[in-house]
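With one protein chain removed, the remaining protein chains of the complex are shown where they sit.
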Amino acid sequence: MLKMTHLSKAYRTEVVETFALRDFSIHVREGEFVAVTGPSGSGKTTFLSIAGLLEEFSGGEYQLDGANVRGLNDNQRSRLRNEKIGFIFQAFNLIPDLNVQDNVDVPLRYRGFNGAERRRRIQESLARVGLSARARHYPAELSGGQQQRVAIARALAGSPRLLLADEPTGNLDTQMARGVLDLLEELHRDGATIVMVTHDPELAIRAQREVHIVDGQVVDLAAQPRLVTAASAHP
Amino acid sequence: MELRPILSAMLRNKVGALLIGVQMAITLAILCNGLFIIEQRVILSHRPTGADEANVFVIPNQWVGSPPDLAARQQTDLAALRALPGVVDAFATNSYLLSNGGSSGGVFLTSDQKESSAQTAFYFADEHGLNSLGLRLVAGRNFNSDEVLDRNGNNDLTPASAAIITRALAEKLFPGKSALGQSLFTKPENNTIPIVGVVDRLQVPWVGTWSEKFNDYSIIEPFRYINPYVFYIVHTQPGQLPAVVKSAEKKLFETNRSRVLEKIVSLTDARDDAYKDDRGLAVILGVVCAALVAVTAFGIVGLTSYWVAQRRRQIGIRRALGATRNGIVRYFQTENFLIAAAGALLGIALAVSANLWMVSTFEMQRLHVSYPIIGAVVVLLLGQAAVLWPALKAASIPPALATRA
Partner (left out) sequence: MFNYYLGLALRSLRRNVVLTVLMIAAIGVGIGASMTMLTVFRAMGDDPIPNKSRQLFAVQIQNWEPRRGGSGGAGGSPDNLQEQISYTDAMAFMNMRAARRQTAMYATGAALTPSNPDLRPFQVHTRAAFADFFPMFSVPFLYGAPWTAADDEGRSDVVVIARDLNDKVFAGANPVGKTINLDGRDFRVVGVIDRWEPIPKFYDLNNDMYGKAEQAFVPFNRAIESQMASWGNNNCRGDVGAGWDGHLHSECVWFQFWVELPTAADAEHYRMVLNNYAAEQQRSGRFHWPPNTKLHDVREWLNYQHVVSNEVRILVVVSFSFLLVCLLNAMGLMLAKIMGRAGDIGVRRALGANRGAIFSQCLIEAAVIGFAGGLLGLALTMLGLVGLRSLLSEEVTRLTHFSLADVAIAVSISVIATILAGLYPTWRAAQVQPAWQLKAQ
């Protein structure tokens, strides 16, 4: 699904060239739930940016769902992002002007679905995250956990091939965090491919396997599969 | 104040600063020229005629047809008018002040002169003329009744036996010496006229640009103007004008109905009418300038508020590091001042070039140097005033912001 080989990303300022990622390789297969961990400054955020086609990379190769990503123009990258990837941000990043269902609607608009199709998908994803009753509420009226679940619904609505989550529970208290993670595990069980970036080892444990980055390179490649723990109730 | 970091921070936000700067520049250019034009028009519309405007009115009198006893009818009319209560004096003439209609021609000093010495307006008046207009004699005398001849219509070339000229014309034709006793020569009548009197001021009847150069050059010739279409000028006692107008109209129709009396107009009304376009232009320009200042001010407020919002964290950090509220306010004021100063320089250049263009295209006057300078000061103050509110808002940003993620 997601395959990076000898990827490197260099940031050039006027004086200095720093490598955020150096000779970085990772292979996430379809249906895997992978946690990407590492200390701050390790490059895991850069990795997620590149994985999500939000940034370009300097060297190496990146294949997303079989397609080589190098050399795509902005329009092509946008379309790929729209069709293949579902984002879940730490800060939720819902659009405050829009209510819940309009927020979920956003990527669908850029997809070009017609009205009926969009409505169906919105209904389905909201039901999936258990927020159908809140369709017309505004983000300001929801708790942190609920907002993150709306974000997840938004990520799911377009039937993406890959879910990219950046510290998905970073802004939530323990109980809400548990609920969100339970949802992610549920999605994984239903067949989703999830790559989750986190600095919290407690969170990393919940994933299937862990990839550890330090100074832009993969270090521990723990290949043993972990047991998936039982789901708990939604918050 | 640390100018360099402010400058470099601003340069990173080039476009916003540019927008404000250019707006201020254009505002300055428009303000300068607009206010200058307003001043010019106000000056223009306040030019004194030399007459006692508040107490003088004009009756345009048109006889039906061309009756043979015009002269007699006119004398009857004038006698009747002069006898009315509240009337100081009255006379008949070919044109009146502020009417934009009249007779003008060149005047010469000798008969063999090729080019005229001055362009002037010609007024016909009998010995009641000066009193009926309230003109002030500063040298010489009024006409004697035996000097006053008949001038029949506009094509009569009867030579004038004397002339009273304005002080300005006297200065122009006979600089440094007295005009009394000197003579003028007019070509159509082929006639040398001795000057017997000088009045302080008598404006030409036109108020437009074409007569500006000879605005104060007028000649009064001693004629009874006998024409089917003539103007009766009546001078009233102070405060009596409205009453006299009514009684005059009534009296004239009683005397003879075979005439048309067009709208009777006082000289104050004539002034309002004559300068209506100038006043209108001044008002419109005033409104536009005021709107311009408002638009620019609000624009500065809007854009600066956005900058403040953009730099919230940075401002919080500064405060955490020890900057005072005043320091923050001064930061934005300095920033605005730099932009305004650049804008003012550009604006002065724009104002001057715009003015030069208008001078060549519209025959306007050149901008007085005080205008761009005052304009620059105004624009700088405007910027400082406009930036005050967003700057104060910036100053109220809590230093605690620095600790938020």
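Per-chain residue numbering starts at 1, and chain names A and B are given in the order in which the chains are listed.
As a convention for this text, a residue touches a chain if its C-beta (ideal position, glycine included) is under 8 Å from a C-beta of that chain, and two chains touch if they have at least 3 such contacts.
Note that the coordinates shown come from a computational prediction; the quantities given were computed from them, not determined experimentally.
Engineer: Given the contact definition stated above, which residue among A:Arg79, A:Arg119, A:His137 or A:Arg209 touches the chain not shown here?
Structural biologist: A:Arg79
Engineer: Among A:Ser49, A:Gln101, A:Ser125 or A:Thr193, which one is in touch with the chain left out?
Structural biologist: The one listed residue touching the chain not shown is A:Ser49.
Engineer: Can you name the residues of chain B that touch the chain not displayed here?
Structural biologist: Residues in contact with the chain left out: 15-16, 19-20, 22-23, 26-27, 29-30, 33-34, 37, 62-66, 104-106, 115-119, 153-157, 187-188, 209-211, 213-214, 228-229, 253, 257-260, 262, 273, 276-281, 283-285, 288, 291-292, 295-296, 298-299, 302-303, 305-307, 309-310, 313, 358, 361-363.
Engineer: For chain A, which residues touch the unseen chain?
Structural biologist: 45, 48-49, 52, 54-55, 74-75, 78-79, 81-83, 87, 89-91, 93-95, 97-98, 106-107, 109-111, 154, 158
Keep in mind that, in the parts below, only the chains that are shown with their structure count from here on.
Engineer: Compute the distance, rounded to whole Å, between the mean C-alpha positions of chain A and chain B.
Structural biologist: That pair's centroid distance is 74 Å.
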